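What follows is a structure written as structure tokens; I'll ask about it next.
Of the protein chains in this complex, all but one are displayed in their positions.
Labels for the chains are A and B, by order of writing; each one numbers its residues from 1.
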Amino acid sequence: MVYENPDGVRIGLEVHVQLNKLNTKLFCGCSTDYHDSEPNTHVCPVCLGLPGALPVINEKAVEYAMKIGLALGCDIVEQTQFHRKNYYYPDLPKGFQTTQYDFPIAGEGKVVIEGEDGERDIGITRAHMEEDPGRLQHMGSIDKSKGTLINYNRSGMTLIEIVSEPDMRSPKEARRYLDKLRSILDYLDVFNGDLEGAMRVDANVSVFMGERVEVKNISSFKGAERALLYEIMRQKNQIRRGGEITLETRHFDEARGVTLSMRTKETENDYRYFPEPDLMPMRVADRVPAVAATLPELPDAKRNRFLEEYDMTDMHAKALTSDQDIADFYEAVAQNENIDSKDAAVWVADIFKGEWNYRDLAIHGRTNDPVTPPYSWVKLSGANRKDPTITSSIGSDDLIYIIGSVNNGEISDNSGIEVIRIILDEGGSANEVIDAKGLRKVEDDIVATAVSETIAENEAAVQDYLGGAEKSLNFLVGQVMKKTKGRADARQARELLVAALKS
Amino acid sequence: MTKWLSISDVKEIIAATSAEEVTASYLELIEKSSINGYTCTSDGALDTAKMVDKGEVAGPLAGVPIAIKDNISTKGLATTCSSKILEGYVPPYDAHVIERLKAAGAVIIGKTNMDEFAMGTSTESSCYGVTLNPWDHERVPGGSSGGSAAVVAAGESPISLGSDTGGSVRCPAAFCGVVGLKPTYGAVSRYGLISYANSLEQIGPMATCVEDIAAVMDVIGGYDARDSTSIDNKIDYQAALVDDVKGLKIGVPDEYFGEGVDSSTEKAVWDAIAKYEEMGASWGKVSMPNTKYALAAYYTIAMSEASSNLARFDGTRYGPRSEGENWHVMASRTRAENFGKEVQRRILLGTYALSAGYQDKYYLKALQVRTLVKQDFEKAFANFDVLMAPTMPLPAFKIGEKVEDPLSQYLTDVNTVPMNLAGVPCISVPCGSSDGLPVGLQIIGNHFDEATLIRAAYSFEKNTDHHKARPGEVA
């Protein structure tokens, strides 16, 4: 099936990723750990733009930017530098933003997404480094406020702005692109996407190949989808009514779910970009091999490997590799010799991941053994995104125990799911939970189940026995003994079999 | 206590009396001053002096007062760039050079007057009013570090710091008859220096003798990780205080003795060169053909950078704030009402020179010319150890004489801006007089060759008496 794109929608996204896993800001030593702090407590002369203060580039930020560029398949530029983008806004303490202009650190690349009609490449135009402005809080709505409150704690945080080509044809594709980007960035361990403002999106949208409109101030992925749906509808309606779409910037009002026109006098021409005299150029090309060596296996590569190494569906491979921690957790389970990899995929991707997401848990820590892959043991710890005091953790050994117990009939499928829930909600190990909750089938049940399974699975022998071949009963008893791993005694098994076959 | 003390004089007096007494007597002099050289004095000066006396602070400049140009950030002490837009601004941090001075035991005695945001050659654009030239109160002290030069010339501080973007240390040093050094770009950290034109400027010392220049440079010079343009290139300045110029090759660029140069000034400089020859140096002419365009290139670059550097003064985080119905109007009004006229002109011109459609014609072109000017110096230094020229084409002009015509004032910088474009070090030393006013000899060195510069300047001083001339008793 080929997607026709009936409305000629073209969407390009500019995603600002805040590298909040760095210890310090882009140009000063202020801590990036400001999210729960009082306003204006994580600022210094540099990020407050005090007269006389000078910037110095955080080397790690450059390394992270290169890492992102490489992961997106971008060319890393030979030599780059910072420019000043001159404009006035109260969140901008120097009256200019230090950003990159003609030589962004990363050039063209691409991201593969699941499009409307199968896999699809979304082109990356460029990725560049820049500093985050401070944060404004309008006292009331933006147009009728009594004033603006400014908190510069965010000022000077490292941003990577990833600019895509207008290759997305629907809000859904835009959402998939964002999810994929997030997944790649998570793998790189350069940011914590769960922190407020970690990924912010500006969207360029046009319909029927017309003039594009820039929608700013989108702060979540859900918001992106809503803003795009609204904006596409607005543009289509406008055209239907005989109106025209003009190049403009609109502001997404998250609360109302609408986009509003923002009149700005400045255009791209007015920014007066020029090289930052206070910073020296950077030659980064020769650092590429070292940075490339630190890249982990990325989602697409991991997915392909999973399909090759383990027995699983493509859907499971995708689900298991969208998050690196989950992928590692899966592998620790699947590598156990008593567990079937396909079984493990169902348990991890469908059941465990569902329960984890249902609780809105963000992975905030993990332990593993050994330190480097392949891990024989992985333990995931998570906290509820809205209430971080609610925490959970579960180890791959727990899941292995659960799957094993289900497989050998000690517990039912439903009990297995119940055990996962209890571990996540109340803690404890699988073994303890199964005992404490009395989920283990009693011995008699195990034998009884084995008997009925044996009868069901060995029709020929059953018919032989019913036809008078007493010897066939011995075979059936043997099967029951095998299933129960010798836990039943032979006399009991024989009695139960005879009783069942006679009824 | 006598006026016009050198650092070693001050140290002697401290040994005989106390640092507190020395500081107190300077504060008294400043109190009685009629030249308007200081914008404020430091409340902490006496405390520092007392700490020196108690032995709690030591170092090469222990107890020595120093006056600081008002564009160098001093923690807890108002720093205004002589602009209304920084009225009441008290930095919460010290500039790198201030940290170094404090660690060396120096007493920050006060802040000195300057052209607003260092934009000028006369100190007339200060919001505090002009500083008077100690030699003739009807004349300007030069600029933009006019206060720093005048207080040293008037004996109100033994040493001072200025900043030099296009001659702002050397011009007032020449006009006031003191010694002033502009170090190689990158030799002194700019951290805490309020930027006018970042790619051009350096902090530099002023003093009554070369020895003191070297002593201050040994304290403030050297690498600072907080300034990305700082260069790790250690120079031992005081070790260069050698009275010997035998074999020194002096280049004399024709282009620095152009039409506008005052004849007495020219004579004083040639006499100085003759003196060098007598002392064992040799000289030859050198051509620096792009000098002619240096001034236009310099002003284009300086204004462009300034337009961006001064964007932060918008009334939001510091300084006064005008009324306005929204933030943009507030900012526009704050800037219109609190920047002086010359600053506004330069911001407008700089904004224009960087704007789309004009950036290549002005800004980029100026940077290309800068390359040519730099190459002139490279060629000259292939054959000569130092270059010599008049610092200023004329002696101190009358107050008010050039206020109305900015261009005529810009033109006086013709001999000082090329070095900032090239980033090379240069020093102005007194070398005589013109109409009873001091004349400065400018000695220019190659990148990071301050040692040769200091040796040349020191030797001249040891063999002449020009530096001993004081206001009212011109030699």
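The working rule: a residue touches a chain if its C-beta (ideal position, glycine included) is under 8 Å from a C-beta of that chain, and two chains touch if they have at least 3 such contacts.
Everything that follows uses one rule, which is that contacts and distances are computed from a predicted model.
Asker: According to its UniProt entry, is the unseen chain "Aspartyl/glutamyl-tRNA(Asn/Gln) amidotransferase subunit C", "Electron transfer flavoprotein subunit alpha/FixB family protein", "Zn-ribbon domain-containing OB-fold protein" or "Pyridoxal 5'-phosphate synthase subunit PdxT"?
Answerer: "Aspartyl/glutamyl-tRNA(Asn/Gln) amidotransferase subunit C"
Asker: Which one touches the absent chain: B:K69, B:R170, B:K275 or B:R335?
Answerer: That would be B:R335, which touches the missing chain.
Asker: Using the definition of touch stated at the top, determine which of B:G37, B:G192 or B:G423 touches the missing chain.
Answerer: Only one of B:G37, B:G192 or B:G423 touches the chain omitted from view, namely B:G423.
Asker: Among B:R170, B:R317 or B:H467, single out the residue that touches the unshown chain.
Answerer: Only one listed residue reaches the unshown chain, and that is B:R317.
Asker: Per the definition of touch given earlier, which of A:G73, A:G107, A:G210 or A:P275 contacts the omitted chain?
Answerer: Candidates A:G73, A:G107, A:G210 or A:P275; residue touching the omitted chain: A:P275.
Asker: Could I get the residues of subunit A that touch the absent chain, sorted low to high?
Answerer: 22-24, 28-31, 38-45, 48, 56-62, 79, 86, 88-90, 136-139, 142-152, 265-266, 270, 272, 275, 277, 279-283
Asker: Touching the absent chain: which residues on subunit B qualify?
Answerer: 88-90, 92-93, 185-186, 199, 225, 228-229, 231, 290, 293, 296-297, 299-300, 307, 311, 314-321, 324-333, 335-336, 339, 344-345, 347-353, 355, 361-362, 364-372, 374, 406-407, 410, 421-423
We take it that only the chains that are shown with their structure count from here on.
Asker: In whole angstrom, how far does the Cα centroid of subunit A sit from the Cα centroid of subunit B?
Answerer: The mean C-alpha positions of subunit A and subunit B differ by 57 Å.
Asker: Residues of subunit A touching subunit B in their complex?
Answerer: Where subunit A meets subunit B, its residues are 45, 48-57, 84, 86, 88, 90, 93-96, 148, 150, 269-270, 272, 274, 277-280.
Asker: Which positions of subunit B touch subunit A when the two form their complex?
Answerer: 71-73, 79, 81, 86, 89, 91-93, 95, 190-195, 198-199, 225-229, 304-305, 307-308, 310-314, 316-318, 327-328, 331, 351, 354-357, 359, 363
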